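With one protein chain withheld, the remaining protein chains of the complex are depicted in position.
Think of it as A, B and C in the order they're written, each chain with its own count starting at 1.
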Amino acid sequence: MRKKKVCVVITTRGNYAKMKSVMKNIRQNPELELQVIVGGGAILPKYGNIVGLIEDDHMAINRVIHFLVEGENPVTMAKSAGLAITEFSTAFENLRPDAVIVMADRFECLAIAMAATYMNIPIAHVEGGEVSGSIDESVRHSITKLSHLHFPATEDAAERIKRLGEDPATVFTVGCTSLDVISEIDLANIESLMGMQKKIGLGPLLDLHKPYLAVIQHPVTTEYEKNLFHVNETIKAISALKMNTVWIWPNMDAGSDGTSKGIRVFREKSRPSYVHFFRSLPIEYYAPLLKNTACIVGNSSSGIREAGFLGTPCVNIGTRQKGRQRAKNIIDTDYNAKGIEEAIRTQIKHGNYEPDYTYGDGKAGERIAKIIKDFEFAIQKKIMY
Amino acid sequence: MRKKKVCVVITTRGNYAKMKSVMKNIRQNPELELQVIVGGGAILPKYGNIVGLIEDDHMAINRVIHFLVEGENPVTMAKSAGLAITEFSTAFENLRPDAVIVMADRFECLAIAMAATYMNIPIAHVEGGEVSGSIDESVRHSITKLSHLHFPATEDAAERIKRLGEDPATVFTVGCTSLDVISEIDLANIESLMGMQKKIGLGPLLDLHKPYLAVIQHPVTTEYEKNLFHVNETIKAISALKMNTVWIWPNMDAGSDGTSKGIRVFREKSRPSYVHFFRSLPIEYYAPLLKNTACIVGNSSSGIREAGFLGTPCVNIGTRQKGRQRAKNIIDTDYNAKGIEEAIRTQIKHGNYEPDYTYGDGKAGERIAKIIKDFEFAIQKKIMY
Amino acid sequence: MRKKKVCVVITTRGNYAKMKSVMKNIRQNPELELQVIVGGGAILPKYGNIVGLIEDDHMAINRVIHFLVEGENPVTMAKSAGLAITEFSTAFENLRPDAVIVMADRFECLAIAMAATYMNIPIAHVEGGEVSGSIDESVRHSITKLSHLHFPATEDAAERIKRLGEDPATVFTVGCTSLDVISEIDLANIESLMGMQKKIGLGPLLDLHKPYLAVIQHPVTTEYEKNLFHVNETIKAISALKMNTVWIWPNMDAGSDGTSKGIRVFREKSRPSYVHFFRSLPIEYYAPLLKNTACIVGNSSSGIREAGFLGTPCVNIGTRQKGRQRAKNIIDTDYNAKGIEEAIRTQIKHGNYEPDYTYGDGKAGERIAKIIKDFEFAIQKKIMY
Partner (left out) sequence: MRKKKVCVVITTRGNYAKMKSVMKNIRQNPELELQVIVGGGAILPKYGNIVGLIEDDHMAINRVIHFLVEGENPVTMAKSAGLAITEFSTAFENLRPDAVIVMADRFECLAIAMAATYMNIPIAHVEGGEVSGSIDESVRHSITKLSHLHFPATEDAAERIKRLGEDPATVFTVGCTSLDVISEIDLANIESLMGMQKKIGLGPLLDLHKPYLAVIQHPVTTEYEKNLFHVNETIKAISALKMNTVWIWPNMDAGSDGTSKGIRVFREKSRPSYVHFFRSLPIEYYAPLLKNTACIVGNSSSGIREAGFLGTPCVNIGTRQKGRQRAKNIIDTDYNAKGIEEAIRTQIKHGNYEPDYTYGDGKAGERIAKIIKDFEFAIQKKIMY
């Protein structure tokens, strides 16, 4: 029997964390053939090149593709998308997948979905249907309208995909894949995490057996010039608390310069003795970090999904996660140093929450591989109204 | 006062016909500044280069952009989209429009919408919300999800856009712009149309004062290899009727080769004495052709919109116009020579229908310019559920 | 032992004819690994897609790459080069060749050489050093300045490469590869050639056992608008002679429209009963055609190289082959119908010439493979003065 060829696209380190269990389940399935394309931020040293990481997991990479145009501004984001289409169409033509899996809502995902659409290759979309209050949301729903098979994380998102006119027979709530990975990690391993401070981190070495905060703050694309202001409010709150803090640098994104600059100045000028910085952190270190932190602070979706699943308190700042379904572990705040500080104090006082399975139970990858195996793709879509 | 800069993108001759009244109304409005980008098929001689045509209408062109990759197949369609993003992002960066108007559902329109999205330029989408039963439909709804202002032609389409989660305050039913142009043309001018047979047509010169048929059949993108079969059924029907017939070549599109080949073989091998061929026909000749034909045959949307407005009988073949709202002038048929032939005979017997305004009243361009002038664009969109 | 990976790039049908013996010799060499990239005109049906042809020769293709931008004009020629670099750099990154072989002087060859240069991949250039009196000449010498190993066809060309400052130790006169292929073909096989008229030709079937002419006329890039005039002079000469004539369509090239249009009008309007047209002709049919024609007419380099080797009379028109070394079989003429006609008459009267080995003896491919195997590439070049 001819195997169904399923192409997984990885464009950031975070993508790989989220797709790893899907990839493993595809590879293990005798009726499926896994194809892997790695590109964009995932192959740039500055965002943490993961080619080696994937190869360490015994996953063969079919193509490595550079497509990011320098500038980290709106025009180069558009150009990167253009280059991505150009490149991925050649890869698809030569690899001839039976389906392509794209993830969530990054700008290049829409580009890749477009390439697949025009080439009549069915698209399976993971983590569609969510609302988030940023330009990503338009991109996410736009990808939904091009996709043939939908793997939302939550019932909420699944419902929204159906309201967007997608055939309910193509919508499967599978949970969030990032929880699959977490389920397999030794969450008590604080020692290794501390070891990473020496290897790849910047700043003082912190004793993470003592209570500590974790911060991740990403730029918000359409508020380009405000990003510096935003991050500075967070910095003020952290400076007031003076608690041990692990700060993880933002992903690439148009506008990252504003946010990054704020962090860089904080690090270089203030040289805080209680903050350790990571450019990025592999999930096997990030998960224990998140499990054991007194509070995760910023606007990362991991504060909502993974932290909810782990019961870790979270202070979520600003609009980036607007509209996402959330468990009890979240306190939402504005871009306001005082408010952020108080929310963190409240969370520390509260301590851990009960685990919540709104975003999945750690079996998403298994479900996705099985559904793709059985699904009969029809390239022609029809709106349901 | 600073004028609002509105950029209109023209990528096919048909685009220009449809956008001309919008462009004229923008140009005449003292609060608006018109920017025009012409590219793709619109500047290729083989599809009828319209740069001269636009200049004859005293419209300045700001940029001429080539982006079509040769091959007329799925992979080059994707590549063309990639190149379009690359090119349009530079144009947008240098022209800095306050809004971009994109038209309908061609593959490059999604690319252009993507470029605008990433660059935080609001998008006004003309003719969204329609259903058509082809890959264009996915593209059209995907553009809707990126757009900030919607100009559907019909109430039906407007309703669908709202159900897709767009804010009703951004959806304006304006009618179809192609009817604006028709309203200004001398529809009785059969003489000029006959003159065009000598100038740009191929085949015998027909006397169009006598009853004649008009045929336009486009390839259907996702049924690449069936296009030859489809067009041959139409050819058989026309061959059986042996009535004077004006046949207009299909647009570029992945898959056009199948359809074009069928027509080319028919023309070169059968050399029918009763069929005149045009590569394309300017709207000022096409409108009288459509007004005075005994029946318009094929799968062009003009059989539904313009013919309905003019009361011209239409035989619509196959799936391309599936789901479009239609007036009484339409008989739908399958790809079946016998069925097509009979439907044409029925329509000839019936003769003209009453005009129908489902698709507009000829004032769409005026409305669009006015609404754009007054509209306060918010780049951040929100799904309505 | 690790094999040396040698990547051959094929972008036109003619390329393949010329590279086939090189490819065969590389594939047969146990110390070399052949990589094949096919793209551009070579994979477009309208120029004669050769993917199947290569596969029939049991040569595996590593990548298929579309890069031609539609328009056949100067700007799209530049854009095609840009796309070629983008695409070939990804292919090179994934295939990691130890050397790339590029051919002659087409615009995409410089693009491909540039991609290799920037990626520190050594370049072997076949057929450099020639003069031709067109923009190709600048391109050819520019490629020479990027190349690390040179395989000129003639001593003349080798001398010129050295004068361009290339290290004499890197310059090897090997003869023209196109003669390799001809050496292996049954040149008496007129029957098969006649059979091709039915299969892939257009126009009346000619009896090629009787004396016949062969015509190939390419556009001359920098004289874009004159191409139509040029081809019409040739058409007049052919029309005056009214001898059986096999006419082969020009390659893609900016400006091909002028030339092609002239030929198309001649074919469709005059419908000459004595001319048979081919879009293109595989070398196994072209070689017998050339061997047995009374005279080869036009501006193809095959009139100089292959015809010289075969002793076939040639009337070479215009500037395209200016400066190329030539045997006694050539009469050069201007773009002038009368002059062309007379030159053809003179050649017919003269009949065949003695074979000439200025352009090679049919062993070029063998030599090239062997030299590449032994050559130690140094990426850093040095001008010799």
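Here is the rule we use: a residue touches a chain if its C-beta (ideal position, glycine included) is under 8 Å from a C-beta of that chain, and two chains touch if they have at least 3 such contacts.
Just so you know, these numbers come straight off a predicted model, no measurement behind them.
S.K.: Please identify which residue in C:Ile61, C:Leu164 or C:Val265 touches the non-displayed chain.
M.R.: C:Leu164
S.K.: Out of C:Ile135, C:Leu187 or C:Ala240, which residue would touch the omitted chain in the full complex?
M.R.: Result: among the candidates, C:Ile135 touches the missing chain.
S.K.: I'm checking contacts with the chain that's been left out. Which of B:Gln28, B:Asn94 or B:Ser270 qualifies?
M.R.: B:Asn94
S.K.: Touching the hidden chain in the complete assembly: which of C:Met19, C:Leu34, C:Leu53 or C:Met77 does that?
M.R.: C:Met77
S.K.: Where does chain B touch the missing chain, residue by residue?
M.R.: The list for chain B reads 63-66, 83, 86-87, 90-91, 93-94.
S.K.: Suppose we count only contacts with the excluded chain; which residues of chain C make the list?
M.R.: Residues 74-75, 77-79, 81-90, 92-93, 107, 110-111, 114-115, 117-120, 131, 133-135, 137-139, 141-146, 160, 163-165, 222, 224, 254, 323, 379-383, 385 of chain C touch the chain absent from view.
S.K.: Even though one chain is hidden, which residues of chain A still touch it in the full complex?
M.R.: 43-45, 66-71, 75-76, 79, 83, 257
The working rule: only the chains that are shown with their structure count from here on.
S.K.: Give the chain pair that accounts for the most C-beta pairs in contact.
M.R.: A-B
S.K.: Measuring centre to centre with CA averages, how many angstrom lie between chain A and chain C?
M.R.: Centre separation, chain A to chain C: 51 Å.
S.K.: Once you find the CA centre of chain A and the CA centre of chain B, what distance in Å lies between them?
M.R.: That gives a centre separation of 40 Å.
S.K.: So which stretches of chain B touch two or more other chains?
M.R.: Each of 75, 79, 83 in chain B touches at least two other chains.
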